[in-house]
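For this view, one protein chain was removed and the others were kept in their places.
Order as written gives the chain letters A, B and C; numbering starts at 1 within each chain.
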């Protein structure tokens, strides 16, 4: 059963706005990067989807931004509280070959699923480069990234940390230097769209993790569809990870 | 304006079930015993009516039992929180002459308005007797009564404190000993009904504070009526204090 | 606040924010609770020809996001209202809307006739839709019935006539159009939704009318549909509990909004709603009238 009540194990709040939370791993299967949990927060009527941002046999990590009533309530939970989750849900970023040149591109809180991807690649010994952009220094969570031998390029909109540029501007420059074989990305829709169009033009395979309002999170309500070249596809079940060419960016 | 936002000043919880709470007195008029405040608790859709259980120029006391979502939320408030109240609302127990023999009869959390009545009588130098019954020792709040030279008879349903009797049984006995001129009472409906019928038979003037589900608390919705010999009367505006003979007890 | 003074048909309103009938008493009782400058007019609870005792209690049931009532039109009747209340209301210097209802048409017509020549009353709102009086269909559930009622009412009075519609219908536009064609000046939409509540203590079912935020999406839809079909202005109400929701109602097609349940619970809501509307007008540099129906379109 993918429906569990799990205990909150620990929690850290950064800048009053971002939360890293660990809960008991009681999953029946090993979660994959890109997958998410659908959490009943108590703060809103529907559940809230949050990417799995890390995993160990004992605990699951989520990393989220406090946005509205749902995430606010989650941020208030104290250790030991039981939360009601569904998961792991959705598809995941695809497996890759060792020799491939990989870029991980994260915008804002899109870093959450990317953290898990980075963990995996370090574990599997893959080489990769992370491009990570946020609004300001205070929105950067790069200290949550695993230690490792990868390249990391930070940027902020206001230049308060890293380069003063959008992550797409950075990406464009990096592609000129060295074209990656594959890109894994998560972030706001506008950023993913730019990335999707750029990669289509440059003929780079990109996999993006999309967001949408989700009711069931399980593929049964058809509520979370996005337009793709295959017709409407469910972000929760057919995604959240899609190949950039599949999406009709508009 | 009777609509105020007032700060919680202090709070005590007894036996996990009863709460004494003080908030700023920002009333425009001096509250009278029997009057109530209508509180937006945040725990439920409608406001919740609670008797004023004591008054000073600086602060207002309420005393309540944690029953459902509204009182639960109130009990969780921390000092300094602002609560949204309407008050003082409703009529009050009538004034009395000095020489009259007065009984105050309280059942359970009905003690709340009676505390305020007792305060007043001590202040005005009236002599009175309190009959106060509760389920068990743990439901007794007699320690909240003011110090004074009055007679106090405590009873509990299980005999864990005071006499093992209902407050009505005590009242019946006391009336045999010495018939009061007037009774002020508050408590559960069944108790008030017994008291009302008893006093009608014995020809004693009794004033009872009734409860009812209240929407507006202001007399405008006609939602809280009770059947009286004058037709339907609003507990919130025509009451909450009624003469026992007015009520059609059924 | 000046900016919010509007005309609704021939009525001058200090603001487009009105209380809802039945939640504002006879109109003067909330003077020390609500700041009257923020409400557009005074509206009385529905009056019947004869004094009416109303339904036996209980009369109020609570939900998580609304409530159900079964007051049964308890009121002092049109005559006592005239004798005991009208003078006081007149002195408040606000536009006055008197709500009229009853169990049968004749009584309603008597009330209209009686109030028609009384000074200080600016409009009559016909409560066609009170679901608590008759167990079966009410006037507002039938376009023909509504047409006849309004036609006769129009014959009897020159005062501004407001037809208050029920949401418990297949097509509210049919009823609204019937009222318009018969001569109603304004529509008021909507009254309460028919609901049922089971009381586990009393082991009994209670029927009544549901109001409050839980009905807002349905009420908004009905005002939206009405606006496309009718030409007279609409007072939009049903579940409004914020300035945003009031604006949404106006975007949908309401020329003014009514607030019942939530105004009772939050007496400062009228002032907050006025502020939000003002801010919106200032920010968008629009005038109030141009906002009415601005996210909708007339379909006739």
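Structural remarks
Assume a residue touches a chain if its C-beta (ideal position, glycine included) is under 8 Å from a C-beta of that chain, and two chains touch if they have at least 3 such contacts.
All of these numbers come straight from a predicted model, not from anything done at the bench.
Put simply, the hidden chain is in touch with A, C once you look at the whole complex.
Contact with the omitted chain, checked across C:33, C:47, C:210 or C:259, is made by C:210. Seen from subunit A, the chain kept out of the figure touches residues 1-3, 28, 40, 44-47, 84, 86, 212-216, 218-227, 231-232. Listed for subunit C, the residues touching the missing chain in the whole complex are 63-66, 68, 137, 141-142, 168-171, 193-198, 200, 203-205, 207, 210, 213-215, 217-218, 220-221, 224, 244, 248, 251-252, 295-296.
In this text, only the chains that are shown with their structure count from here on.
Contacts between chains form some other arrangement here, matching none of path, ring, star or all-to-all. Rounded to whole angstrom units, the spacing between the C-alpha centres of subunit A and subunit C is 49. Chain centres here are Cα means. That of subunit B falls 37 Å from that of subunit C.
In subunit C, no residue touches two or more other chains.
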